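With one protein chain withheld, the remaining protein chains of the complex are depicted in position.
Should a chain be cited, it is by its letter among A, B and C, assigned in written order, with residues numbered from 1 in that chain.
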Amino acid sequence: MNERLTRRLILAAAAPVSALCIAVALSAIVLLIAGSNPITAYLDMLEHGSKLETQVDILNRATPLYLAGVAVAIGFKMNLFNIGVEGQYLLAFIVAAHLGAQVELPQVLHIAYVLVVAMVIGGAFAGVAGVLKVTRGVNEVISTIMLNAVVISGLAAWWIVEWQAGGEISATGGRVGTEPIDESRLMPDINSWLEFFTREVGFGKELTGMLIVAVVVGVFYHVLLTRTVLGFDLRSSGANQHASHVGGVSPKRMIVIAIVLSGVVAGLVGMPELMDSGYYPSNPVSGLGFLGIAVALLGRNHPAGVAVAAVIFSFLDVSSGILQVTGAASREIVEIMKGVIIVTAVIAYEVVRRIRERDEAAAAAAAMTNPKVPSDNPPTAAEVSV
Amino acid sequence: MLSMLSMLNKQPTWLRWMIYAAIGVLVLTVVQGFDDTERLTAVTSSQAMLRWAVPILLAGLGGMFCERAGIINIGLEGMLVLGTWFGAWGAVTYGGWAGLLIGMAGGALGGLIHAVATVTFGIDQIISGVAINVTAPGLARFLSSEVFINIEGGSITQSPRTPGQGKFTFPFLAGGDLFGCDTPDILGWFTRKDWFFVSDLTGMARGLVAQLSLATMLAFALVPFSAWLIWRTRFGLRLRICGEHPVGGETQGINIYLYKYIAVIISGALAGLGGSFIASPELSGIYLEGQTNGRGFIALAAVIIGNWRPGGIMGAALLFGYPFGVGLRDLDGSASHALLLVNTIALGAVIAWALNRRRRVDATLAAVLGLGAALWYFLSSTVPDWWISILPYVIVLVVLIFFSQRLRMPQAAGIAYRKGES
Amino acid sequence: GDDDDEETVSSPAPAAEESEEEMAEPEEEMAETEEEHSDDDHSDHDHEDEDHSDHEDEATEEMMDLPTVGLVYDIGGRGDQSFNDSAAAGIERAAAELGIEFTEASPEPDGSNREEIMQLAASEHDIVVGVGFLYESAAATVGPENPGTMFGVVDSGMLDFSADPPAPYADNIAGLVFAEHEGSFLVGAAAALKTKTGTIGFIGGVQNVGGLIERFEAGYNAGARAVNPDIEIIGDYVTQAPDMDGFNSPDRGKEIALAMYEEGADIIYHAAGGTGAGLFQAAQEQTEATGSKVWAIGVDSDQYLTADPGVREFILTSMLKRVDSSIFEMIKSVIEGTMVPGPTAYDLSVDGVGYSRSGGYVDDIVDQLEDFRAKIISGEIVVPNEP
Partner (left out) sequence: MSQATEPDSESVTEPETKPESELTAASAIELTGITKRFPGVVANDNINLTVAEGEIHAICGENGAGKSTLMKILYGMQPPDSGTIKISGAVAELHSPAQAIELGIGMVHQHFMLADQLTVLENVILGAEPTLSVGRINFSAGRAHLDEVSRAYGLDINADDYVEDLEVGERQRVEIIKVLFRGAKILILDEPTAVLVPQEVDELFSNIRELKTGGTTILFIDHKLDEVLEIADTITVLRQGRTVGTVKPDDVTARDLAEMMIGSELPKPDAGASTVTDEVALEISELRVLGEADRPVVNNVSLTVHRGEIVGVAGVEGNGQAELVNAIIGTTPSDQGSIKMLGRDITSASVRSRRELGLGYVPQDRHRDGLLLGFSLWENGTLGHQTEAPYSRGLWLSRDGMRKRAEQIKSQFDVRTPNIDLSAHALSGGNQQKLIVGREMVADPTVFIANHPTRGIDVGAQAAVWDHIREARAKGLATLLVSADLEELIGLSDTIVVMLRGRLVARLDPNEITPRDLGTYMTGAALETEETEETEEAVASA
């Protein structure tokens, strides 16, 4: 392999690897301060994580995280900060749960119907922020924060009462929420897909079928961005709105399209839970929208990167359980590790980005001084290393 | 009408705003009559407004300093959290005032991290802020598990009760002591007369000067102080150049990094102060996990609505604090119902403003929203609880819908700056 | 005998703070109730025995003879000075008296991994107790997968309503439910007896969480009206589901409480978790500001003992919900082989709920309260559990 390519490969791997190492080391220090043995803690985490059942847990948790991450990432690609994924998914969740319980369709159709409802609601609600931005100049960060409150304290609080399932369930405490969708119309688990490769999944763990939807969303996102004209428009408008506008891309249109797409994906975030339980409970898993921001940033808005980030976060969440049960460490350590990983990863990426930019500038300058440089002839190591 | 307006415009700014405020109280007075409530103009309502405005005001001022220096601070929420923890710990250990100071130090620590990440390393400001928001609650909990657990009355999620900073009642205006002697309570006297409007006005005013916590006074004193600092001092000018044109500042010999660092740390310290206020007896009286309730994000909105100016941010904080405080105290929903009519009238004012400036779209939009509020008002006798909860957010959103285009962000905010790379 | 008995029950100190002698009594008392209880559910009994012996065989392979317990808290975990702490007191009492060993865990702040930690606890322990009804679906899934482990879930009946008639999810899952409305009835009556203004208040944490907090309100209102049908009751909730901040907002609790006191209420009962700290503070401030004393009523544990010393004198009484006893009893029943699947009700009759007398502020009305208690136990008064 030529030297330049090797250097590029090393650079590409340097950021995530060094970030992970630093994060592991820093967390070890925190663990030591807290009076825990980091080696035991890490071994417990690894051992636990290597079990098939744990992996199912990780994937189940990673699925909504990934969807939330992609939703946020779509916004970021267009330079939009969609803090509203939280509100969008909760709204889509409750409406899809309610409307899903109103009809009875064959399973496949029913699943499709529920997902489409969720995506439409998520997209439409996100669109409000987009329209406010392009027509009224309202900063989307602020409008989506306000709209989150409108959903969480307002619409969902209202509809959970309006759409409450029959009273006898609530009387003993416990399950309260919208009318459940019959299990036969929900997305089945995909344990068999996994079991094909390994052994039977134990402990009643069910790998969510929404994982497939998440993968499809990721592929769709990737293809959209890199292979279509619309994706090019979106990316260029996000990178430089002015240049892109001069190039025929209306920034306003792109803003609305991007935030609606973001909302469409956000609408799916609550679906793993709905497909599992069949109803919207009075206390759905919340905060995924905010975690999605962190996941998107850690994954650098790249479909694969976001997936890795979602799995890392999910792994840490799942590890918090084993650390407590074995007594290796307290749960808080996991939150601190998340923060440390984000910060170190971002710093590592920034450092690598600068090195790469310098390399490129050097290569360009070399071409300037010697115009005869053929395109495939790499600069020598002396030119590259500064 | 128009001549009256133009007369108003000739008055000095402070007087104009006093007049606007009086008109506002008049509207509240009239409207609350229909709903048979006195909450809208009660002494306690203006007190609640202040209480609920303070953390948003402080964090908002923090956000302003940061963004004026060119750094966006999404991490305000995390810094508030640090402020609640350190504020409570300081107050419990060393007393109320020390609590405020230590809370500031805790927030400043968050600011320092943000500064290192964004100024020294040039990391994306949003990312750094998000990382702080993710980490701060974990850190607070970790610290609780190390510290509060060992103090009586504390636990991993909460601190023992925090002491406060004392209260002050203005002499004469509200009958506070002056050198140990009682003074007449002038505003109180008017208020007790129950005269239409006059008593309402004095009542609300009295709420602003009676039994005022010293911490609240400090917070509001920071508004003119910040304005003075930003607009009138060398420090302020240099700070502003960091947000407007850092390279220009560099060429004039300004150490941009230094001012950015100072600004981001001030930002954290103010958010931390806001956090310790939340944990002080004025609001919670303890540190409790999760008690910031997203106020950091509201503060971000306040920075924008306030157009990156201290006075504007105070206005935004009050605009949020009033419906929030009144909504909480509105046990039967009548005040919130009355607020619907207030909103209608306010939207009417927006229509007049828009027509005056020949902004037809704005006028139509305001008319639609106003009509909706009016219809709701007349077709119902009370509003649901969830509506009371979201009213402050809706008001903020509506204000943004009409006035966003008039706002102006510091030009270089959000853009990474590196010395010598121009 | 009778009087004595009731005396100890109505004002029990939390287990953690109990001295050795005090502890003995409630234990005896609880043992009695447990016997009664087992009689009621005799049909399930044999079944349970078999399961239990299976489990003991397994257990002996790993350890000596006593089971180990995994206690999984609700979000926040130990240290809420209320619900979770009461559970902690129960497990510690079990450790002290029964000699069991235990570990504790709590889920992620968003509650996303309840099922996972319950499963983990199950794979490490013989008994798993989930604190809070949010563990219902987790236990329903994990329970059948771990037949060798006994499960208890606080605040959920663990009945499968999709079956007709509703039946327990599995033979190894018990639900520990409380008659909060009955306990609330008594503190409501106390409030009505003690009020000078004829107006009292109720602050609920979060509305529409499965009608859970509404149960407190219903009982409280009924109790107050039983004393004085014309009494004015001001009720308010801090937030509505799904906004759970209402359990976590002492600032909002204080604001609401102050408003209620200003409206003339002089006694306010809260069922709002951490938000209650704000109520106590409001009581103190209001008293100091106006000079006339107002009261607060605590919930779940005896908050006179757990709240900050500065506000204790304003806590009239607390509605006790003996999560500690229920957990202790559940563990004991497993050891004795008498655990009952499905709901076990901890109501007034078994002192699963009650009111506290710490501070002595309700000593003068104990007779009336005990009278109500007797009537509820006897069925003469039926306390509604919905507003």
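Criterion: a residue touches a chain if its C-beta (ideal position, glycine included) is under 8 Å from a C-beta of that chain, and two chains touch if they have at least 3 such contacts.
Note that the structure is predicted; figures quoted are calculated from it, not measured.
Chemist: Can you list the shown chains that the omitted chain is in contact with?
Modeler: A, B
Chemist: Any idea which of A:22, A:308, A:351 or A:367 touches the chain not displayed?
Modeler: Within the whole complex, the residue contacting the unshown chain is A:367.
Chemist: Using the document's definition of touch, tell me which of B:147, B:186, B:247 or B:374 contacts the absent chain.
Modeler: The one listed residue touching the chain not shown is B:247.
Chemist: Among the options A:6, A:102, A:192 or A:240, which residue touches the chain absent from this view?
Modeler: From the options A:6, A:102, A:192 or A:240, the contact with the absent chain belongs to A:240.
Chemist: Of B:93, B:183 or B:255, which sits in contact with the chain we cannot see?
Modeler: Final answer for the missing-chain contact: B:255.
Chemist: Hey, which subunit A residues sit against the chain that's not shown?
Modeler: Residues of subunit A in touch with the missing chain: 226-233, 235-236, 239-240, 242-250, 357-369, 371, 373, 375-379, 383, 386.
Chemist: Please give every residue of subunit B in contact with the chain that is not shown.
Modeler: Touch with the absent chain occurs at residues 232-235, 237-238, 240-241, 244-245, 247-255, 408, 410-411, 420, 422.
One rule holds for everything that comes next: only the chains that are shown with their structure count from here on.
Chemist: Report, in whole Å, the distance between the mean C-alpha point of subunit A and the mean C-alpha point of subunit C.
Modeler: Between these chains, centre-to-centre, one finds 38 Å.
Chemist: In angstrom, rounded to a whole number, how far apart do the mean CA points of subunit A and subunit B lie?
Modeler: Centre separation, subunit A to subunit B: 32 Å.
Chemist: Considering subunit B alone, which of its residues make contact with at least two other chains?
Modeler: 137, 385-386, 389
Chemist: On subunit A, where are the residues touching two or more other chains?
Modeler: Counting only residues that touch two or more other chains, subunit A contributes 153, 157-158, 335.
Chemist: Would you mind writing out the residues of subunit A in touch with subunit B in their complex?
Modeler: Subunit A residues touching subunit B: 30, 34, 81, 83, 132, 136-139, 141-143, 145-147, 149-150, 153-155, 157-158, 290, 293-294, 297, 330, 332-336, 338-340, 342-343, 346-347, 350.
Chemist: Across the complex, what residues on subunit B touch subunit C?
Modeler: 44, 48, 51-52, 137, 144, 149, 153-158, 160-161, 211, 278, 281, 283-286, 288-291, 293, 325, 328-331, 385-386, 389
Chemist: For a test of understanding, state which residues of subunit A touch subunit C in their complex under the given definition.
Modeler: Contacts found on subunit A: 53, 57, 61, 90, 152-153, 156-158, 160-161, 164, 167-176, 202-205, 277, 282-288, 291, 317-318, 320-322, 324-327, 331, 335.
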